[in-house]
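For this view, one protein chain was removed and the others were kept in their places.
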Amino acid sequence: MNDLKPPPGNERWRSLAKWIGRRPESLTLLILGVAFGVSSLLSPYFLDLYFIFDSTSLYIEIGILALAMTFVIISGNIDLSVASGLALVAVVTAMLHVQLGLPMELVIVLALAFGTLLGLFNGLLVAKLGLPSLAVTLGTLALYRGVAQIFLGDHSLSGFPEWFVGADFIKAGGLVPLPLIIFLLLALVLGLLLHKTVLGRYVYAVGANEAAARYAGIPVDRVKLAVFALSGLMMGVGALLMVSRLGVARYDLAIGHELAVVTTVVLGGVHIYGGRGALFGVVIALFIIGFLRSGMGVANIPSENQLVVIGILLLAAVALGNVMEKLRKQ
Amino acid sequence: MTPDSRRTSTAPEPLASRQPGGGGRFVAATVLRFRELGIAVFVLLIVGVATLIDPRFLDPSNLRNILLYIPLITIVAMGQMMVIVSRNIDLSVGSSLALSAIIVGYLFVHHPDFPIWAAAILAVLIGTVLGAINGVLVAWAGIPAIIVTLATMSIYRGLVFIVSGGSQVSGGDLPVELIALSRTSPVFGIPWIILLAVAVVLLTYLLLRYTETGREIYAIGSNPEAAALRGIPVKFNVFLVFTLCGAAAGLAGILYASRFGYVNPGNTGVNFELIVISAAIIGGANVFGGSGTVQGTLLGCLLIGVIHIALAVLGISASWQTALYGLTILLAVSLDAILHRRLRKHKEGATMT
Partner (left out) sequence: MSASKSEPPLLRARGICKSFGIVRVLDEVKFELNTGEVHSLLGENGAGKSTLLKILGGVHQPEKGEVLLDGTPASIPSPQAARELGIALIHQEPLTFPDLDVTENIFLGHNSTWRSRLRPIDWKSRYREARRLLDSLGVKLNPRSRMFGLSTADQQMVEMAGALSQNARVLLMDEPTASLTPDETRELFRIVGQLRRSGTAIAFISHRLEEVFEISDRITILRDGQLVATRDREGTSPDEVIGMMVGRPLEKFFARPRAEPGKPLLQVQNLSLTGRFAGISLEVRAGEIVGVAGLVGAGRTDVANALFGIRPADTGNIRVREKNVALRTPAEAIRLGLACVPEDRQHHGLVLPFQVTQNTTLAALRRLFPWGRVRPGKERELAETYRDRLDIELRAVDQPTRELSGGNQQKVVLSKWLLTEPEILILDEPTRGIDVGAKQEVHRLMGELCRQGKGILLISSDLPEILALSDRILVMREGRLTGHFTHDEATAEKVMGAATGQTPTGAPAGAPPESSEPRHAGDNP
């Protein structure tokens, strides 16, 4: 990759690689710049500030799930059930309010609690039975979606109070939509939790070396339960935001989004086998994907075709990371 | 996993039994046999209950319906099982299937007289190339399989849309001969689609059981470091299993067009990877590699197929299907874990006398 550079560049590349190796999210930041540039080249409308902010609402739920997924992956696990869980919470939320007539304020609390419960179920199977999280959450991916489908079938439920619907139209300063603000606040809180607290350190330790963490007296099982519970809580938050944005609940909400979520986290420089990564990188990665998608959208590239670009981006990011790692080790 | 599981590998049990053969074979063999028997019993149970409730379940026409649903899953599940045995996973099979199906579909739209056999070969070739791309990225670029196939799942699906321009290939566009693959039969009234699936199952069995390569795939999944030190070509074999899995998905693609009579870019093969992985896991393939059998996977496919049809016959809404798949996976892996734990305890208890 450095063939074009003069020979002394090698040294410089290596020190760059070293620096990036220590902070993998810096690579992500670089890609964000490129994504931004490409998107604005694709369409002059892209650089419209209002448009940029407005478009974030379309993918902010993915971001919210990705925040929790970062914890799960750093702890050495994976949660493929997030999108299904979100749909199930959304369906249950709608049923509680629309069909049972519970007040929306109470339903919001119940939705968050229910989401947490779904996450805890995953966590219990992983931590207490010692099952591989990939298999468990593959199972609950089908189970949660299936239960949502049993509840609602092909129907959709609407009839939410006016104040609840359309959170993305509430804009701070007429510019920044509420979902984005919620996301950024959550990112801040969870970032502090992951990087500045004992619990966060435990998450890294469990992911990097579970046995050593156990020997150091870290309650490994409880840490795993906690990350899956957090993942569940974020299913709840994501469900509420999505229902608010769309005004309806259906069983097929967010279908396939688990892949977008994992893509975001990995693109953000989090190591898929756990122990390494930073929340900041994931936030950046979310906006890379978002900007690219809205950029391509403005340029009239159909959203399905954008899948190709996202997939290649993911591969390129990981491959580049591998190359950097090799350079650093030399 | 846990400190004590490491310990068993680094130090011998002090009072371990010294009789030849040890207890290990007993544990592993019992679990395997138990689970294959268990699935078989479960399949029979569903069939029995369904028949009791509605005798039509065992009607020839209904049986044929079951049998036509299963081959598609079985063909891809065989490939997926090999990938899982090698300690990898392939999430892109659904998209590969769709891409092969849509390309073949459009081929027929533009050249209605294209020979079926050539189209079938083309479908397999497409799948092979897609699988080989996964294989190269996993084996030689060193990117974890879950990431590679997550990405190619998106990429291949995107290509489906680009190739088709987003519009579906419907029944009218497909030649009668293609549809006939899943209706007509060369021998004994068994349709082509089933014969092809049987062929894939047999080939997989022969490969895994009777070739050096097949055994090496198990060895790689069982202990990758030892495999490399033993001189087993790890990278090539990993590449091979992905390529074969892709080829299976490619074949399933053209058969999908035949079986369902249409190819839809947004629908065909979506969630197929989950069904197939479930079948393999239910059939005893361990996501940590090294174990998984053809007969177990076949039983897993049978179970999923039977559940699918039983729901329809019993008049239970199809919406229960997904939830039941999920539950089955969870039950399968939980039972495995509990059984393993029990047997290991039992074995350790027996050694200290």
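Residue numbering begins at 1 within each chain, and the chains themselves are lettered A and B in the order written.
Assume contacts are C-beta pairs under 8 Å (C-beta built on N, C-alpha and C of every residue); 3 or more make two chains touch, one makes a residue touch a chain.
Since we're looking at a predicted model, the values are computed, not measured.
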Visible contact partners (per top-of-document touch definition) of the missing chain: A, B
Among B:T213, B:N271, B:Q295 or B:S334, residue touching the chain not depicted: B:T213
Chain not shown: contacting residue from B:G172, B:G189 or B:G231: B:G231
Contact footprint on chain B, counting only the chain that is left out: 3-4, 6-7, 9-16, 18, 20-29, 206, 209-213, 215-216, 218-219, 221-223, 225-227, 229-233, 290-291, 347-349, 351-352
Missing-partner contacts on chain A, residue numbers: 196-202, 204-205, 208-209, 211-219, 275-276
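As a convention for this text, only the chains that are shown with their structure count from here on.
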Euclidean distance of C-alpha centroids - chain A vs chain B, Å: 29
Residues of chain A touching chain B in the complex: 78, 125, 129-132, 134-136, 138-147, 149-150, 153-154, 210-211, 214-215, 251, 256, 259, 262-263, 266, 272-273, 302, 304-312, 314-315, 318-319, 322
Contact footprint of chain A on chain B as seen in their complex: 1-3, 6, 89, 91, 137, 141-144, 146-148, 150-155, 157-162, 166, 265-266, 270, 274, 277-278, 281, 287-288, 317, 319-330, 333-334, 337-338
